[in-house]
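One structure below.
Here the complex is missing a single protein chain, while all its other protein chains stay put.
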């Protein structure tokens, strides 16, 4: 048979993990208390679903033309992260939502970028990438994280009534501003100054021919529903499973959720780096981090008024603020020159290890 | 009639606002308790006076030759801000003085620079400016803000006797150091390495012929006295009027005072950006911010020993420290490449909006 979906599954070993999707639902029916099993199965199921979602989004984008396609890629590129966070939001797990936002920014800027530089650098002596494009993206990212961190910086530690209400109003205002900034950024990169964002555009689809529009749209809809269902299992089981593995909640939110949610994008970024197409890798890593900060996080704040038990604000714990700021500044600094070698990647990964180790060892009451 | 002062008034609609200068004094005699009215009138009166002061300073500078002229421009360029802050200093309103210092740095680096980039970028696709000059100025600015922030960083939150005395001694020492650094900066940019500061020099006078020296000096003296008198009315009325408008004191000091005091320079910077002379705009914005940090702030600390009820130190509230540092780092980063487009301006303005919104919403007891 030659159906494109089946051909994709045959050629992409990652998709063989799709077998775990029914396994999750089966396990949930028969062993609803086996949290560790449910956690492992749901992780294994989300990874291939995220890959399918990513390919479906790109196929739709390729068919609908440049501007609309870019818009689609930009809004649905982090759909997996958004759906997982929505499941946590509905369950009222705001600590987990915030940790996954912070973790996605840190993981994209340190782990995804660092592993791309390292994998690319092990094959190519020195790699070059589009400096102007990286600068614009890291500028956008820097400004986004600043906005995201203002409530934590001025909110203060004590929690009086007046201050809590101030932080909530401020968070809503910032959410609206961030989405507006994101819209302007799309206008800039897809419309008025698209020539500056040269080679990073549409590179993702290379090698894999896009699907027909109908199939892509159906996949997009169907897989989103599946991700949503599996995410609920994931969110319910993750905290209990983490305890069983001896992981702190902060580690789970920051590291585990971020790695699971970003697995599909990482596969694209790493493969780009190996092919000496570092523009692609840098674009995915910085673009995805910016999208989390500018689009996913404010959408979650606004949706918390509709879906959550209580409104969610943008106040993070101080350690998360420090990690986000350092990651963003490091990524900005490291992509500033437009060149990389394996050691730059190793340093970024080392820094990620520093953060991961800190979160792993941290006593639960600190976060 | 062809008197240069009158010709100026006829050609520059901003100066028609001079009619509000007598209005302020009239209102003060007849309605000393109408704080909102006095506030609005004094704002409307300060703006044209600042424009006159700016043009008079440049005329004197143009007549006295390069080095002396540059020195004059550098010391009197923020005369309006200095006179307003002195009025607040004499009234013992140290919170307002410090907020206006912090606000002037933030407003110059985010609003003035951002609006210049945006206005210039709406007319020109990509604009270039002198990278070396921008780097030197932002380096100076960065180091100045660090010095300014050290007392807040090491001063700590608790206020024992020993610590208060430490912070005061430290503030005086830093004030002397900053003025020395400012002097060295002038020596560098006007004398030993003036060729690096190329096109930003003397651009301001373009288009408007300088006044004769006598007229310029007389205007300088007379208008300074007027600004001082109007500033007293402004400082007395601003807090009460702010309450009437529902603004927090932090918002008034940071945003309102800074916008009023810098109106004249903003007009020059924006007009330079529209004419694709971005060197001029960047030079005014960064230079003015550096001057506030290196010259105006330390002069105010030293003068507080003579003019104020008690000595003033350089300890800011933590939110102001964060905002100053972020603004300076952002301006440094954004001017580093020597290129700009409308979106860079939009991002800087967005960040200014983030800060303004935070200050507007902040409960008064936080600051």
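Labels for the chains are A and B, by order of writing; each one numbers its residues from 1.
Just so it is clear, a contact is a pair of C-beta atoms (placed from the backbone, for glycine too) under 8 Å apart; a residue touches a chain by one contact, two chains touch by 3 or more.
Please read all numbers here as calculations on a predicted model, not as lab measurements.
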item	value
From B:6, B:31, B:177 or B:244, residue that would touch the chain that is not displayed	B:177
Touching residue (missing chain; options B:19, B:154, B:221 or B:307)	B:154
Positions on subunit A contacted by the hidden chain, ascending	125-126, 318-319, 322, 326, 330, 333-334, 336-337, 339, 341-344, 346-347, 350-351, 353-355, 357-358, 361-363, 365-366
In subunit B, positions touching the absent partner	132, 135-136, 139-140, 142-143, 146-147, 150-151, 153-154, 156, 162-163, 166, 169-170, 173-174, 177, 180-181, 184-185, 188, 192-193, 196, 332, 336
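Keep in mind that, in the parts below, only the chains that are shown with their structure count from here on.
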item	value
Separation of subunit A from subunit B, taking each centre as the mean of its C-alpha atoms, in whole Å	41
